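Some notes on the structure that comes next.
The complex appears here without one of its protein chains, the remainder shown in place.
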Amino acid sequence: MQKTESVKPKAESVKLKAESVKQKAIRADINTRVNSFLLLAFSVTLLAFSVKTAAQDSTALYIQQVLHPQEAEMRTQALARLAALQPPAAFPFLAAVSSSSLYLLDGRAVTTGSRSAGQDDRFPIYEVYPGQRQLKDEKGRPLLLPLSALQPVTASRPQRLQLAPLAAVLDMFSADAQKRAMAYSQQGAKGAAHADALRLALQTETDPLALRAGREAMYAVRLQRATDAAAARLLIDSLYQHNGDNATGILRNWAKKPGVPQEAAAYALQQAQRLDSHYAWMQRIQNLFSGVSLGSILILVSLGLAIVYGLAGIINMAHGEFLMIGAYTTYCMELLFTNVLQVQDANWFFIAALPASFVTAGLAGLLLERLVIRHLYARPLESLLATWGISLILIQAARTLFGDLTAVKLPGMLAGGWQVTPHLVLPWNRLFIILLTIVVVIALYGLLFRSRLGMQIRAVTQNRNMAACLGINTKRVDAVTFFIGSGLAGLAGCAMTLIGNVVPDMGQTYIVDSFLVVVTGGVGKLMGTIAAGLGIGIFSKVLEAFFQAVYGKVLILLGIMIFMQFRPRGLFPDKGRIAEN
Amino acid sequence: MLKAKSSSKLATLLFVLFFAVALPAGHWLGIVSVNTISLWGRYFCFAIAALGIDLVWGYTGIMSMCQAFFFCLGGYCMGMHLLLKATALQGQELPAFMVWNNITELPFFWQPFNGFVPALLLSLLVPAVVAFVIGYFVFKSRIKGVYMAIITQALALAMYLLFLRNETKLGGTNGLTNFKTLLGLDLYAPGVKVGLYFVAFGMLCLAYVACRKIVGSKFGKILQAIRDSEPRVGYTAYRVLHYKLAVFVAAAVLAGVAGMLYVPQTGIITPGRMDVKASVEMLMWVALGGRGRLKGAIIGALLVNCLYSFCTSLFPEGWLFILGLLYVLTVLYFDKGFLGLLELLFKAKRLKIAESIKQKAKSHQGGYKYSRQ
């Protein structure tokens, strides 16, 4: 905050400077006007008026001409004038023109901001002249409107090209915060071509990310102009502490510049080095996090696979399709909530979809168990072929019903991420998946090791005949286990909609990996599945950081094959005589 | 028994006569188009690969899910040779896809494929060596059954992804295509197509006879012994690893031969031929025809592919439904495949007796416990 205040006094002088520039521009303007015969007749009276009053009014006039030109030529002229005048108050307006996002709303010139997540077709609206101002509705909330409610004002390409030399400045006044942030960064990198405009833009900046980029650019600009080593050192420290996205680049480039004091240059390089190693660590944490999140999905998918295989000796190739069913259930819930129940809030459908996807996939699994898999118990290789056939049927059915590609919108509450440090953002959706996995694993452990049903499941897993002799209804246990296993895959599918598209063969992408997890973990071992899932997830992401994704996958596979040389029964094999059967 | 044998011999004779005489004769008389002939030629290639799968899976009980990969290895070897020839014919130095990928000189592993004989040998050798390496590590650590299936499946997936890349310099997603000549003969000439058909059919017959010999020998008996009771084979002083390796490599070579013959007939080979689906489908040919019987493998491969051509031309949307349903029905109800079904229809009574014996065998087969506390 302190830093922005120090910027302010200078901004005043910028304004004064801008005024004088404008005066000159108007004089030039008068001269050029004579050339335009057609315009002359119309604007003579206005001209007299505008020369007399403040420059503001001439800007307003040109803006009116851009908005409501009598003829196309007039708009061209007006834009040319504005480009020459460069009135700061019109920058947002011109930014809207150059990005073709200028609209009229009740006679006011407006533009659209970037839409927030979960708001499909409605945009926040900004008035663009004078200055930029977000419009509110009657309750004081940001006004959101669909594009259809706005009347577009379209400048032709040649007209917009007149503004091209100003693009770097105008971007700093865009309604799109991301664009502004990029424009600031460019200023910082290029070294203050438009330092005054940068200051001006930062005065009204509210978006935190853009503000970060802007301040960094400001420091960079001041560093460029620093005259003595002490001041430079201070600014280098500021840059280091600010820890912006381009800090290392700025520092390194500055140190290379001729005429920089040697000691300060060395200091800059040293600080850049420190930042680099800091980033490297952040990157490692980010990779680890991606790995854990991939591992979580693998665990969710594999858990069901592992218990079903352990219990019934079934290689369920259609397991991935339960994931697909879960994802499509989520998609259907979204349709149901938005189209039938008219719930606009994008959070509710997802909350409802979690249990719904579990139950739907579970029921599908139950049906499959009854119809087909019941006949294949303890014939893993045959079951592999039959369930592969089922997976083909399910995929084709999904394709026929839903088409090739759909997507579920991200619930608003899971948009964005947790910014741990400036360079480490953990997306909420991935955090949610990890959390979901933890909850599921704990629940599953509770079920298997703390409940009567769990004891029965474990009993049937270890010795089906003996369990049946002891009066356990093995068929019921099979059915329940299959329900739970398939349901878990459905839940995984629901979670998958947070990070990817919904496609008919989405299950196939995960099925081979999931089987590898089951095999590596040791068949039927929950602990092994969890460890292997995390391990494979993390290794994949870490390897992907070094190699390309494909080679990462090949390496993972080679790793697993080497691993199997030493532990052919997986991480947590059964010991002793049970293992022999 | 004698009657069954002679009727089976008659069926084999009719099969050979039909494809060796009737179909080509039909072509020369103008009834059968050259495309149909060529289509059957390709089916024979699939049948050769299916024979290998039957050896490995049907007789030895190893479910290998990377046979399509071996098929493609053979195919790519031949494809590389054909592409180099086509490139030379057009007076260029490098195949077009290499030029697009900014490769300036022929990669070293492309060099041997300039000659026909080296290419021919390599398309047998490469699958054999790869199968040997994979098999050695997998069988040595005694990975079997489900583990084997999953590991080989993952391997097939990894290789598929690898072949999709442009960096492997094998044409990436588009694979190898635009072939022109084989040994100077125009691949698109009808005469050459019929010739290739005969080569494929001859190779199929040869492969069948060889497999017949293998299966009938003591080696074949040991394979079945491994399938039924692997530990006992070890305690009887047979090195199971060697036997498994031998049959795995043999199957890979058969798949390689099949791929090698397939490519000149289709004129294209892409990684799509070796994805996970392709390998499972190959297993399905064998399961559908009748696992553990060489004729079953051939009939299965021909039948499924006929059905595929038929269905995709009539109702393309429905093919996957039909295929999926076939998988399920075969596994659930026709455990012995199409051949078993035929026998069921013709010799219901005789089969009943055999069945009861088999059943007994199975029930004992299930519970191998060498020790009990």
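Read from first to last, the chains carry the letters A and B; within each, the first residue is number 1.
Here, contacts are C-beta pairs under 8 Å (C-beta built on N, C-alpha and C of every residue); 3 or more make two chains touch, one makes a residue touch a chain.
The definition used in the following text is that contacts and distances are computed from a predicted model.
Which of the following names does UniProt give to the chain that is not shown: "Nitrite reductase small subunit NirD", "Urea ABC transporter ATP-binding protein", "Response regulator" or "Sarcosine oxidase subunit delta"?
The UniProt record for the chain left out of view names it "Urea ABC transporter ATP-binding protein".
Kindly state which of the options B:P112, B:G234, B:G267 or B:G318 is in contact with the chain not pictured.
Final answer for the missing-chain contact: B:G234.
For the chain left out of this view, which of B:L83, B:M148 or B:A246 touches it?
Considering all chains, including the one not shown, the answer is B:A246.
Given the contact definition stated above, which residue among B:I214, B:I268 or B:L329 touches the chain not shown here?
Missing-chain contact among the listed residues: B:I214.
Name, in rising order, the residues on chain B that touch the hidden chain in the full complex.
Residues touching the hidden chain, for chain B, are 214, 217-219, 221-222, 224-225, 227-229, 231-240, 242-243, 246, 357-358, 360-362, 364-365, 367-373.
In this text, only the chains that are shown with their structure count from here on.
Within their complex, state which residues of chain A touch chain B.
By the definition above, chain A touches chain B via 309, 315, 372, 375-376, 378, 380-386, 388-393, 395-397, 400, 508, 512-513, 515-516, 518-519, 523, 548, 550-551, 553-554, 557, 560-561, 564-566, 568, 577, 580-581.
Hey, which residues of chain B end up touching chain A in the complex?
It comes out as residues 63, 137-138, 140-143, 145-147, 149-151, 153-155, 157-158, 161-162, 164-165, 276, 280, 283-284, 287, 317, 320-321, 323-328, 330-332, 335, 366, 368-373.
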